[in-house]
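Structure, as structure tokens:
Here the complex is missing one protein chain, while the rest keep their positions.
Going in written order, the chains are labelled A and B, and every chain counts its residues from 1.
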Amino acid sequence: MARETPAGDLRLANLTKKFGAFTAVDDLSLTIPQGSFFALLGASGCGKTTTLRMIAGLEEPTSGQVLLADRDIARLRPYKRPVNTVFQSYALFPHLDIFENVAFGLRRRGIRSVDQQVRQMLSLVQLDGYERRRPAQLSGGQQQRVALARALINHPQVLLLDEPLGALDLKLRRQMQIELKRIQTEVGITFVHVTHDQEEAMTMADTVAVMNAGRIEQLGAPAEIYEFPATAFVANFLGQSNLIAGEVAGGNGGEILVTAHGGRFSVPAARARSNQGPVHLGVRPEKLHLAGTAAQVPAGCQYLDGTVSDASYVGVSTQYLLRTGWGTEVSVFAANSGAQQRFVPGDRAVAYWDPRHSFLLGRRTGEDDRTSPVLDEPVGASS
Amino acid sequence: MSALAHVSTASGQPASPPPAAGPGRHRFLPYLLLLPGAAWLFLFFAVPLVQLAAASLYDPNGSLSTGYALTWAFGNYPTALQAYWPQFGRSFLYAGIALVLGLLMGYPLAYAIAQKAGRWKNLLLVCVVAPMFTSFLVRTLAWKTILSDNGWLVGLLRDVHLLGPDGRLLATPVAVVLGLTYNFLPFLVLPLYASLERLDYRLLEASSDLYASPLKTFRRVTLPLSMPGLIAGTLLFFIPATGDYINAELLGTPNQYMIGNVIDSAFLVRLDYPQGAALSFLLMSAILAVVFVYLRRAGTEEVL
Partner (left out) sequence: MKISRWFAQHWVMGVALLVLGYLFLPIAVVAGLSFNRPSSRLSYDFNEFTLDNWRNPCATSDMCDAVLRSVQIGFIATVAATALGTLMAFALVRHRFRGRSGLNVLIFLPMATPELVMGTSLLALFVAGGVPLGFWTIVIAHVMFCVSFVVVTVKARLAGMDRRLEEAAMDLYASEWQTFRRITLPLVLPGIVAAALLAFSLSFDDFIITNFNSGTTVTFPMYVWGAAQRGIPPQVNVIGTAMFLIALLLVLASSLRGRRARRAAVAVPVARPSSRS
């Protein structure tokens, strides 16, 4: 439908959606290049699904534009848009069999001979032979693939995926992540994927946008966001970070000097989001290493000392908590490579890091260290 | 039959206010959809109630042939009540006794179907509804056969001396109450079943794990959790039972007549409309008052 315009980038311009007094999406602007796999990542209630529904036409924006190849589609009815959706929990039509579910879009557009296309699509998602089953007779993973086939068969310019793997168990989710990526590469359609699962977002997407309270906190390639988060929210939503409260004490060529809790540290200027006033000095737990004494710290590294307060063995790694002199507990992930010294709670130890692995974020005055993960928040990339 | 409808609503989700359609789209559609049905209910349910109220205040000296005049004759009410208070009292007494009997029978039945029946659940549920497939009147007449003086039941009761040698069941209050209990029992069981069915068996296990005896578990867990169904069921039983007069007519004698019999004859035999209307209104007010007090004490008005 409407394939007279060449497929192009999807652009959201100052998109806003208010539900009464509540602003779900707040002046959102971004560009999603044609053919890319784009993930909108955020906690529930951050506005990501509302954004998706506005692209699909299921929600009308309060203001702003949805541009597809420079055509504003924000006010078109859903069935007039070259956009299809894989719904959360799939929304397969329970009274139609798999074949008719997949053929639905083609039939509505008046296409008579759908047989070959449907079979082709079912084989793309590896469901040959399931044509006459009803959705309820399929497993969760199979239903998910039907939902995908039902959307893809229409060759949309943009495919929207709303938490498509949310209802699957962990193992199946992994398989489907790889599968989705394979299919995206094969068909070359722009995928916009909404999820609250950071691992899912990072595994599949070329570009991830982290959303919070209706706005985008940071947008970039997964590694870029993870290695150099822009805000304390991103630093702790995507994986886990030790953020230590400090003050910028001056600059020294390519370095920024920071004082924190009586210690002096430096961070490469290129890894600083702020170079004055109150800051958070951030280090990821897996970038911290433990040693028995300061003497064992390699040259060029910086360190904190304290007492091991907890050691959790989790198989691939051991997760330590180190209580510093001022009472903050810092997380340290030590890979269980067999080469490292083991610590038990009560041991004195130092945690050291290479300054090139640290980063500096602006901090509101009065805000303290943010280290131990808060309960009920997504924790660690390996969760 | 209202109980059936209750069960089907109980299984659905509470209707939350739907999302608004797009701005300007279908602004008048809901009113168009509602108009025919709402108009019908208004014209043939609400307006007649007003007409009934007016009729209850007609001049009692008028007649159907000479025509009635609205003279605001409030005296119709005390006059009617004075003449027929025994039938009034009997309606509530019989319906009340029938309700107690109904609860004694209906609660175990609903509980057994909901919690004990396993895969026979649906079959047993059909069995509760199935008797209603036959005409209400035909079933009530069958009781006439069962309770007959020559029947096996009366014979049995006479043999064990629960009845005297000339004792009867038919044409006694027992027969009327039994008939009322029988006819409205399904209305009590279905909503009760609906709330007991949602009762999580693990709650009962948790309760007995926490040192509650079966009786305590029933009092402290099962009963409070089945309250919505219990309230809905008792209302669906009590309201029609109070207004019923078929059982009193077919299984009783004029000595067992309930207020319904009086209203029926006022409208259809004696053609005394003001009195019939006044009695109808009194019946409705009395039922509403009982229901209101009951809901207050039961602590919930949500069922309505």
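In the analysis below, a contact is a pair of C-beta atoms (placed from the backbone, for glycine too) under 8 Å apart; a residue touches a chain by one contact, two chains touch by 3 or more.
Just so it is clear, the structure is predicted and the values come from calculations on it, not from any experiment.
The residue from A:163, A:179 or A:286 that touches the chain not shown here is A:163.
Annotation: of B:143, B:237 or B:257, B:143 touches the absent chain (contact as defined above).
Of A:30, A:58 or A:297, it is A:58 that touches the chain left out of the display. Interface note for the absent chain: among A:78, A:254, A:292 or A:325, the touching residue is A:78. Contacts to the hidden chain, counted on chain A, fall at residues 1, 42-50, 56-58, 77-79, 83-85, 87-95, 104-105, 108-109, 134-137, 140, 143, 150-151, 154, 163, 166-169, 194, 196, 211. Along chain B, the points of touch with the absent chain fall at residues 1-2, 4-6, 8-9, 11-15, 17-18, 20-21, 26, 29-31, 33-34, 36-38, 40-42, 44-49, 51-52, 54-55, 64, 105-106, 108-109, 111-113, 116-117, 122, 124, 126-146, 148, 150-151, 182, 185-186, 214, 235, 239-240, 242-246, 250, 260, 263-264, 267-268, 273, 276-277, 280-281, 283-284, 287, 291, 304.
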